[in-house]
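For this depiction, one protein chain was excluded, whereas all remaining protein chains were kept in their positions.
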Amino acid sequence: MSEHRIKNIFVNGPIDASFIGDSIAKHRSKTEIGGHSIFLGQVRADIIEGKKVQAIDYTAFEEMANEQMHQIREAVFEKYDLTCMHIYHSLGKIAVGEICLFVFTSSAHRKAAIDACAETVERLKSTLPVWGKEILEDETYQWKVNK
Amino acid sequence: MSEHRIKNIFVNGPIDASFIGDSIAKHRSKTEIGGHSIFLGQVRADIIEGKKVQAIDYTAFEEMANEQMHQIREAVFEKYDLTCMHIYHSLGKIAVGEICLFVFTSSAHRKAAIDACAETVERLKSTLPVWGKEILEDETYQWKVNK
Amino acid sequence: MRAKISLFGQLTDIAGNNIIVVDDVADTDALAQAVNKLYPAMAGIKYIIAIDKKPVHTNTALNEAVNIALLPPFSGG
Partner (left out) sequence: MRAKISLFGQLTDIAGNNIIVVDDVADTDALAQAVNKLYPAMAGIKYIIAIDKKPVHTNTALNEAVNIALLPPFSGG
């Protein structure tokens, strides 16, 4: 059976670039690692019917999302020879230009880290119960739709 | 023709995690970006004939490597809809656990950023004239061979 | 049975609430019918029903003990 416990992936507000730097630095002692792959989601200033997005307000069914993420993590660890995986997703209003998703995989060899990161991003985008409300410049909003 | 000039990708010594954090933070103002993909190479404590690697000493044919990297950059920008790409490679003695390669691509949408990053890593590994000398714990060494 | 249902995303806008209650629903098909009748705008949204935090893709019997949620299309990340 798995050694991984269900973790809470959610953080309130944007993910600081310095937090990402610190996360990377923590892996210095894990000298079996040869490659890290990181994906960051950044809130984009899309134009929706002539109005610019100024922020995305994220909500989630947190307990279910954490359970789903746990299953993704187990499946990805089963498939790839990973050393570790860290996932963080923002909740609340995240302004354009801010980071709202941080996916971080590490492995002895680059291929496992890269493929695992890409697959994790796809899986979490399609299966985590998280919703983004795009707040437009005139304070109206629209529910985001993932492509 | 291309707008990109030939850049120097080389830095002396390891790439600090805080430098990576700062590079990410600089993209906050580029609000057309929706996703960043990052690959980091970390020096691994391989065991070679019973002896542990303690560092890799990197040398390069720098001018040629920068020209080759320029060509890779042009080809990858041609193929993927990227906002930006940043590449850094260490020179000199890099201890195990330290970062020696930083590949950073950004795009409006995740797929371009992820695919461009993965392809750039493969291309630079196979075409840049860079050599790693694995320094073992007894101060003997062995020239590294990429897989 | 009477079902207490948690709503998320745009469904909360339609209902004007995070929780709705529907009566006389024995299974998830009946639940969807009752919900779509109560809130016709929801019929146009491809929501998933989750029972005890797991997505349900075939008609499933309900009981008082289960946790029911309606999940509109996800847009995380």
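By written order: A, B and C. Residues from 1 in each chain.
Here is the rule we go by: a contact is a pair of C-beta atoms (placed from the backbone, for glycine too) under 8 Å apart; a residue touches a chain by one contact, two chains touch by 3 or more.
None of the values given here were measured: they were computed from a predicted structure.
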item	value
Omitted chain's touching partners, listed by label	B
Candidate in contact with the missing chain, chosen from B:58, B:80 or B:104	B:58
Chain B residues that touch the omitted chain in the full complex	41, 58-61, 63-65, 67, 89, 100-101, 121, 124-133, 143-146
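Please note the rule applied: only the chains that are shown with their structure count from here on.
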item	value
Chain labels contacting chain A and also chain C	none
Reference chain C; chain at largest CA-centroid distance	B
Euclidean distance of C-alpha centroids - chain A vs chain C, Å	26
CA centroid of chain B to CA centroid of chain C, Å	48
Junction residues of chain C - those touching two or more other chains	77
Touching two or more other chains - residues of chain A	41, 121
